[in-house]
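Structure provided below as structure tokens; questions to follow.
Omission of a single protein chain aside, the complex is shown with its protein chains in their original locations.
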Amino acid sequence: MSEPQLSVRDLSVRFPTTRGVVRALNGVSFDLEKGQMLGIVGESGSGKSVTAKTLMNLLPRTAEIEGEVTFEGKDVRALAASGQKHFWGVEMTMVFQDPMTSLNPVKKCGEQIAETLRYHMGRSRRDALAEAEDLLGQVGLPDPAKRVDQYPHELSGGLRQRVVIAMALACEPSLLIADEPTTAVDVTVQRHLLNLLDKLREERGMSMILITHDLGVARGRCDDVAVMYAGRIVERSNTETLFSDSRHPYTDALLRSIPRIDQPSHTRLDPIPGRPPELINPPEQCAYAPRCRFAQADCMEAVPESQGVKGMQEFACFHPANTDRGREALASNVAAGETAAGLPVTGYAGGGA
Amino acid sequence: MARPESESNVSDTENTDLEAGRLAVAMAEDGPDEAVEKTLGFGFWLCITWLSAIVLVAILAPVLPIADPTDINNGPLKEGPSWSHFFGTDNAGRDVFARAVWGARVSLVVGAFAITFGLVVGGTLGMIAGYMKGVIDQAVSFFFFALLSFPALILAILIVTTFSRTLQVVSLTLGILSVAPVGRLARAQTLVFAEREFVDAARVIGAKNGRIIIRELLPNVLIPMGGLGLLGIGVAMVAEGGLAFLGLSVEGESAGQLSWGKIINESSKGRALSDYPHVALLVIAVMFATILALNFAGDRIRQYTDVRETAF
Partner (left out) sequence: MRNFIFKRVLQLVLVLFAVTFSTFASLNWIGSPLENIVGPIIGGTDCGAVERGELPDTSSAGGGKTDCELVREAEEEFNLDRPVPIRYGIWVGEMARGDFGNSLIGGTEISELVSQRLPRTLKLVVYAQIVALGLAIPWGVSTARRANRGFDRVSTIGSFGLLSIPNFALGIVLLYAFSFRWNLFPSTFTEGSIPTQIKALTLPAFTLGLGLAATYQRLLRTDLITTLQDDFVHMARAKGMPPRHIMYRHALRPSLFSVITVFGVNTGALIGGSLVIEQIFGIQGIGALLVTSVLRQDQPTVVALISIVAVGFVVINFLVDLLYGWLDPRVRAT
């Protein structure tokens, strides 16, 4: 098998704060093949943004990082330490959530795109601006010649996000990380933007990591989806498998908490009970156990290792959903009325086990 | 699509540590490198100590065992600091330390009175303007602007020369000068707060305007004004110093009419500075330390009470 384009091994990130050491990432490992689209899904605090920022060398100085990140054979962390100038923004770029604030309000749009071309690729000002105009056309902006000279506040949210995308793609990166690119825009615009990203990805043979909290966005666009919880990847599968045959109880619970069109009407939703995970001095147990309907005694004593078939489905759980072990665990919990963690359990409101 | 975020049944008290954790991550990712300190700090208390000492000494001046500040030929002329005269003597043989002590009285009184006047008058006007808006606001703002357009020191000079040069007049003059800057701040703060819902809520219950201003807005506006208060005393003292330096502060030669600015003025004219610099420099040092203490303490208070307010 050929080498993956991006390889992350045992990445851990800690932030010392006045309240204690926050463990934002705990042993995150994943691979990304060239041209692949990976979705990373999780709630706020799950570590998805921190992962992206680690890859992009955007963490504050106080962050303590361990682990390996290899991109196209290069050691990314070593590049960061050595002050490499022409890597980020060129090979690997990122698009942020809010286009309103991602653009400098006092600079013209064209200028903001052009500056990467001038700095990284050595283009002259005139050439850079001409290319910027061309890029704006590629991202579907009407009348690019006019837009180049406009300021960000003169454009609507959706158009602004396109400008940001153009800015990110100017130097033809091999990997684009999009951190919640559609959260701050209208639903209708969302679809257009995602289509645009798809199109560009195909045209350029680019890989993409799409970070989102919205499962629906991930489905249908991503090849693989990784689910994160409390700074770990708890499940990674290719998309269809995830949606039809997930393993990790958290994934399972997520799927059950969203209304789905194929369910009968008035089906009750199952919210996920319990509290968000503790990130400062976390106990040595499965982080999801306190909220997991399947939780057993062993879940409270050790952190589950990742298992499964790489490239198909990997997960980290002692009593995974949709397996016999899992079903037994759930049944015993229902019978006892509560899980090993003390969470009260009844049958699923939405039916099924 | 609903967010797959948990419907947590979290009680508020339990939330704090978890929230702190998340907040820490968020801050660590985006915010400043270190958390803002939540204590007033050693520096603050140091300043308060110095200020208290100065005030105490100033109040107790008449009964302290120090020399008579107007007594000429108390000692050798123009001598530098010594054990018998801590700050040395000036060109008329007067003990400079005693003069500095007595000088503190006028400087402090003027400073305190001026800022109090400014807070009361300016603050009231500012709050009324900010709350009532409309024509009243325009009129008051215009008044402030006109007052500010008058070169401050010139206005002070004008008033002081037109009327007499007593302690009361000087204090009042500086008070008048602080009305505009204080008033503007009060007005700005009021504008921000008056838009918030608790004001509407009070109105809905039927509270009258005056009551709203006093009960709802005043406590909120007072907080930033408090920090400004200490700073303002410093500014007023500097202004008095400037006036005194021009020879326009409190008139007279008695001990009760000495101010730091006056002493500095006298001892830096002509050849004085080259002949006996210690007088001017030492008094400047004392004045500087006091104003520094006021500024620092005032700023610490402002930072301490300002933490959760949005800057604007």
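First chain written, first letter: the chains are A and B, and each begins at residue 1.
Here is the rule we use: a contact is a pair of C-beta atoms (placed from the backbone, for glycine too) under 8 Å apart; a residue touches a chain by one contact, two chains touch by 3 or more.
Here the structure is a predicted model, which is why all the values come from computation and not from measurement.
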Across the complex, visible chains touched by the hidden chain are A, B
Among listed residues A:Thr18, A:Asn104 or A:Ser124, the absent chain is touched only by A:Asn104
Sort through A:Met167, A:Ala226 or A:Cys299 and give me the one touching the missing partner chain.
-> A:Met167
Among A:Leu38, A:Met56, A:Ala253 or A:Cys286, the residue in touch with the chain that has been omitted = A:Met56
Given B:Leu77, B:Ile157 or B:Ala207, the residue that touches the chain left out of view is B:Ile157
Given the full complex, what residues of subunit A touch the hidden partner chain?
-> 56, 58, 85-90, 93-94, 96, 98, 101-107, 115-116, 119-120, 151, 153-154, 164, 167-168
Would you write out the residues of subunit B that touch the absent chain, in ascending order?
-> 30-34, 142, 145-146, 148-154, 157-159, 161-163, 234, 237-238, 241-242, 245-246, 248, 261, 264, 268, 273-274, 277, 280-281, 284, 287-288, 291-292, 294-296, 299, 311
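Going forward, only the chains that are shown with their structure count from here on.
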Centre distance in Å when subunit A and subunit B are each reduced to the mean of their C-alpha atoms = 52
